[in-house]
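Please read through the structure below; I'll follow up with questions.
With one protein chain withheld, the remaining protein chains of the complex are depicted in position.
We just call them A and B in the order they show up, numbering each chain from 1.
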Amino acid sequence: MYLRDAWYVAAWSHEIADAPLARLLLEEPVVLWRTGDGTAVAFEDRCCHRHAPLSAGKIVGDCLQCGYHGLTFDRTGACVEVPSQPQVPPDARVRRYPLTERHNWVWIWMGDPAAADDSLIPDTYWHDSPDRRAVGDRFHVNCHYQSLIDIQLDNTHSRFVHPDTLGNAGSLRHSPKTTRDGDVLHNHRRMPDSDPPPIFSRAAKIDGNADVWVEWAYTPRAGIIAFDTGIAEVGSGVFDGDRSKAVTMFNTHGITPETATTCHHFWVSARDFALDDPEMHKMMSGIRDVFLEDVAIVEAQQRIRNYGSDAPQIDIGADVPTIQARKLVARLIAEQ
Amino acid sequence: MYLRDAWYVAAWSHEIADAPLARLLLEEPVVLWRTGDGTAVAFEDRCCHRHAPLSAGKIVGDCLQCGYHGLTFDRTGACVEVPSQPQVPPDARVRRYPLTERHNWVWIWMGDPAAADDSLIPDTYWHDSPDRRAVGDRFHVNCHYQSLIDIQLDNTHSRFVHPDTLGNAGSLRHSPKTTRDGDVLHNHRRMPDSDPPPIFSRAAKIDGNADVWVEWAYTPRAGIIAFDTGIAEVGSGVFDGDRSKAVTMFNTHGITPETATTCHHFWVSARDFALDDPEMHKMMSGIRDVFLEDVAIVEAQQRIRNYGSDAPQIDIGADVPTIQARKLVARLIAEQ
Partner (left out) sequence: MYLRDAWYVAAWSHEIADAPLARLLLEEPVVLWRTGDGTAVAFEDRCCHRHAPLSAGKIVGDCLQCGYHGLTFDRTGACVEVPSQPQVPPDARVRRYPLTERHNWVWIWMGDPAAADDSLIPDTYWHDSPDRRAVGDRFHVNCHYQSLIDIQLDNTHSRFVHPDTLGNAGSLRHSPKTTRDGDVLHNHRRMPDSDPPPIFSRAAKIDGNADVWVEWAYTPRAGIIAFDTGIAEVGSGVFDGDRSKAVTMFNTHGITPETATTCHHFWVSARDFALDDPEMHKMMSGIRDVFLEDVAIVEAQQRIRNYGSDAPQIDIGADVPTIQARKLVARLIAEQ
């Protein structure tokens, strides 16, 4: 049901602090914590003794101690102490998940540890680059994770879901080009001399038409979609590679399944302009409300899906990227 | 499980206004809306494209537009526009339910549209007749719809559930007469020279005994029970057809299944006396609290039923009307 041999965003780095953090990922309870030297560690959140959650315990030096009988586990998941007896049973250990930390996000590998190749995680340097100014958050969303992926991949919804911010008619007129590179799906939509999304007009202080683009890469093996999107004066050369007169926004969506009807949505939106302008920062932070509009529609959709239906779905032309993405994920799941 | 080839009250007319209204009926999500000319329309609340609820969309002229990708449906349920492409796929449509509006209630037909004969809906002229003064509301009730029908059909509960308002010992002494006319069940209970329900004593300003009657007609093919009930001075001729000295109350109960354990209760109570008397209006509006006493007992009953039980039910004589009603509904369901 889930693509297990994949990295997923488990948490923001700052979420893992002094106390262990409980999180349900792919229907498995996970505890995230840091050793004394700051290394992030992920265990199954289930003591091997009586299945109490280790997240109800505490960090003791470089170990995690169960809050029930005090069994203590080192960073590898091995039990190193049972307080009521001198010996530790030889099989006493909890499952440890491969974990890596990159640009403020903590990534977990939920499948076969031997396959955990962290080169599969795309670079997201814009999360903490000095040349960018980023905002971000985590939403708990009541929908199947693929519905949340769908809404990110199909921008033709913007005019209806985000009429005052991202919505533009250009997305409806200009078909995107979707290509596959290994297990990564790429998409770009170029809208020359087109009506821009309202938020971009305000950001770039452009009245009327502009050259607009939206590109994204969807990496199922890392559960993320990375957007490169922006606007420039008409004819300023942005489609020939000259972005010197453009404003751009790099957005990242880390979408991690929780259950069959819920998921975690980690997101970042990083601009490359007016980095220290408080007014602009306030306006661009409004992307949070835009993403909450996505949440509202996919949660409404899930409520209807929960009633069940054998009714077919009618496809339209704009579904090409989402259909390709679902086929790609289905193939990767079938192969595992 | 449900009688589908039947009309059900879907909404009060005033509930369907500028925005689409979502309602779950017989476990199906339904959206109710009005075209520009005010015609009420009911669709399956599930866009044919990606199953988003159309109730999260908006009314555009005479059409309903999905709030996700903007697919637009005319009053027949046919998709007439897909904003991101020039063509509309030929099968793009949503299910439309037959709907009709009568005396402030909107009725829906959930079964085979070809069988939707609106002459099956009984006349409820008292809802908005100038000769009557009506109060009404909709309750969401946490019980199987047949439990709510039962409590309306068996008035011997009144002395225990409504001791201060409708309860009278006469209902316990005088057996009703139950007859069937086609698929409609009729019942009348005449209580000559009997202790009247307290609310009627106060309404008619009668001390002591009175001639009292309770009649109802239950129409499963319209999901409603219509009451004709009242009181007159003893011997004033009310049982011979002379109601000139009587006060009467016509009550309607539209009971519409929502799920196996919940239903909608639409009700009206219309009196034919003291139409403009504010004190009397306040007293007679108290029928709302009386009906909420019914709700309390059937919800308590449902909580116990949810625990499950194979225990038999012991029948008593007063169960004749409810047993007949359940048999009638069971037969109609079996025939469909």
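Note that in this section contacts are C-beta pairs under 8 Å (C-beta built on N, C-alpha and C of every residue); 3 or more make two chains touch, one makes a residue touch a chain.
If you're wondering where the values come from, they're calculated on a predicted model, not measured in any experiment.
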Given B:Ile59, B:Leu172 or B:Ala217, the correct residue touching the omitted chain is B:Leu172
From A:His49, A:His188, A:Arg243 or A:Arg288, the answer for touching the chain not displayed is A:His49
Which of B:Asp5, B:Glu44, B:Asp150 or B:Asp211 touches the missing chain? It is B:Asp150
Contacts from chain A to the absent chain lie at residues 24, 27-29, 44-46, 48-53, 56, 65-71, 79, 82-85, 89, 91-92
Note that chain B touches the chain not displayed via residues 150, 154, 156-157, 159-161, 171-172, 296-297, 300-301, 303-305, 307, 309, 311-318
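By our rule, only the chains that are shown with their structure count from here on.
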Whole-angstrom distance, CA centroid of chain A to CA centroid of chain B, is 48
